[in-house]
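All protein chains of the complex are present and in place, except for one that has been dropped.
Which chain is which? They are A and B, in the order written, and residues in each are numbered from 1.
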Amino acid sequence: MSDNVKNEKVQYEVLSGVVGQESKIRKVFRKVPPLIMLCMAWLLFMFIVAIFWESFAPMDYEAQDLGNRLSVPAIFGGSDTTHFLGTDSLGRDFLSRLIRSIRTSLLIAFCGTLITAVLGTTLGFIAAHFRGWVDEAIMMLVDFQYSLPFMILALLVIAFFGNNVVFFVFLLGIEGWNKYARMSRGMALSAQNNGYAVAIRQLGASPFRLYTKHILPNVSNILIVELTLNFPQKILAETSLSFLGLGVQPPDTSLGSLLSFGRAYMMTNWWLAVIPGLTIFLTTLSMCLLGDWVRDTIDPTIRK
Amino acid sequence: MSDTADTREKLVEAKGLYKHYALKSDKLFAKKRYLKAVDGVSFDIYKGEFFGVVGESGCGKSTTAKLVLDMEHPTKGSVLFKGKEVGKLKPKEWRAIRLDMQMIFQDTLGALDPYMCVGKQIQEPLEIHNIGDPKKRKQMVLDILDAVSLKPIFYDRYPHELSGGQRQRIVLARALIVKPQLLVCDEPISALDVSIQAQVVNLFKRIHKELNLTFMFISHDLRIVKHVCNRIIVMYLGRVVEEAESDELFANTLHPYSQALISAVPSLTPDSQAKRIMLHGDPPNPIDLPKGCRFASRCPKCTPRCLEAEPELVDMGNNHKVACFLVTDK
Partner (left out) sequence: MHLKYFLMKTLRALLTSLLLVVFVFFVLGITWDPAQSMLPDDATEEDMVEFRAMWGLDKPLIEQFWVYCKNFVHGDFGQSYKDGRDVFEIISQRLPKTVWLMGMSIIFSIIFGLPLGIYAALHRNSFGDRFVMGAAVFGFSMPNFFLGIMFILLFSMKLHWLPSAGSDTWLHLLMPMITIGLSRMGSYARYTRSAMLNVLSKQYCITAKAKGASRKRMVYLHALPNAAIPIVTVIGTSIGHMVGGGVVIENVFAWPGIGRLLVTSVAVRDLPVVQAIVIILGLSMVLANLLVDFTYGLLDPRIRVTAGDK
């Protein structure tokens, strides 16, 4: 009986999408499935490693020891006890390189995701606000981006301009901006016709205030979902390019380039390729599952 | 025109307003077609007046209100507010004039941001126009909440937690906090429960009296309009068909459309049930208007002349204007 009432209330609140912030967060945490808990735990662990990488790394990730190359660590039946995961082809401590790579990959993906979100959302809002030819031009760019796969665009740009880390982050920021732009444009267009937007404009508010203070909070649910789904794409894009040797450049290292170097020693030191690969996979998988779950929890009406 | 009207100060002057919306067509080279939402409307609103606009849904009432507030730009014609044309103001003046004219909406849930507590929303006009400091602003909000008979605890509530009547008060408070001169209400109570309507209407009346505000009150409900308004215009398909003081309009209805509207509300015509005039058919499509009087197709007294020419609004004395050949040709 009382359960029924509670269910109805929850349903109403979910449907209207206007629950007070605290109660929502509490409710969400109460019904987290174990698998999602595991995903969160993994992601949390990854982010802690990424932030405090210097304290985690047992050695200097760049220090070479040519006398002790490709050593087999004790856990894989070898004799090397000083290097927990052995060493690579230049005798560098693999665990330290792995930790450094996690940091690089996550940092780049994180920054890239933020850039994409800000860029895409802003352009979408601008298109929706000005309409007319501005809208046409931005939507034209969106179409353009759809017709040119990001991977190809990235290769073209790298071929012309070469590469460095900052440039690379901004390049990744382009990946997927068109999705945000399309979405935020659509949402802003429908929000503009909402009574509150009309009312606030009528009060003499500037468009900037309207978009940042009212429309953005109102569409934040959808944007957060898109953010969690975009992040794994960023990791995949960065590691793919680094795997091809065109992303993060030595002496720095990312999970993609680590995997690429490990490839050559798969017969003898298989973990040099498998461990970075698994790290990428588990991180993207966790983020995808988390994103799906967040989407279904926050707003059951968004289906893509 | 009588002398009394001229001595009063005009707050709003609407001069020959037209608003035509271009329709989108899926044919490549089709002739453009227009929806004539407002098609030649003129009226004045005097200071301190409770001005009513009546008509069926789709007759252009809301569009007229938007034109007055410059939320839409007229296709033709102009709106003067305190003698200045609102469509031609510089951005700074335009922002300033927002303080003087405020609007209240029918859909109160839609008019409030669902993600912001109502206190902050009432405070927003003050922030937009940089009035007072944060501490003073909050005090002003609490004062205005009191003025619309709401307790201070409502400050932290979210719109979905309030009832329709409470939300309407919040919207009213947001409009009143900047001390406007003109308050445009677009069907402010038709979404409310009947039991609450009376409360809110009386609140409007009280505020009108206490703050010496000018109201432009749009409604399809003649009983409420009769209860609150001093002067009324009746609109039909984008045109004013009759304009008169409230008492005059109900005592001496001239236009057949107004007669039909009034006769449809039993409580306004207590003397006889038999007089009820039934209108047949639907209003013509506002995209392809027929020649002649636009009410002709439904008018019970239609004459051949009505099908040929469109009647103009003519003053019949006593500030009573009407657009109907049957009345003006006598």
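Points to keep in mind about this one:
Here is the rule we use: contacts are C-beta pairs under 8 Å (C-beta built on N, C-alpha and C of every residue); 3 or more make two chains touch, one makes a residue touch a chain.
Quick caveat, the model's predicted, so the values are computed rather than measured.
Within the whole complex, the absent chain has one touching residue among A:Thr104, A:Thr121 or A:Thr284, and that is A:Thr284.
From the set A:Val72, A:Val165 or A:Leu236, the residue in touch with the chain omitted from the display is A:Leu236, counting the whole complex.
Interface note for the absent chain: among A:Ala41, A:Ala63 or A:Leu148, the touching residue is A:Leu148. Among A:Val32, A:Ile48, A:Ala63 or A:Leu156, only A:Leu156 touches the chain left out of the display. Where chain A meets the omitted chain, the residues involved are 140, 143-144, 146-153, 155-161, 232, 236, 239-240, 243-246, 256, 259, 263, 266-267, 270, 273-274, 277-278, 280-281, 284-285, 287-289, 292, 303-304.
The rule we apply is simple: only the chains that are shown with their structure count from here on.
Averaged Cα coordinates give chain A a centre that lies 51 Å from the centre of chain B.
Interface of chain B with chain A (complex): residues 69, 71, 94-95, 98-99, 102-103, 105, 107, 109-116, 124-125, 128-129, 158-160, 171, 174. Only residues 16-18, 20, 194-196, 198-206, 209, 213-214, 217-218 of chain A touch chain B when the two sit together in their complex.
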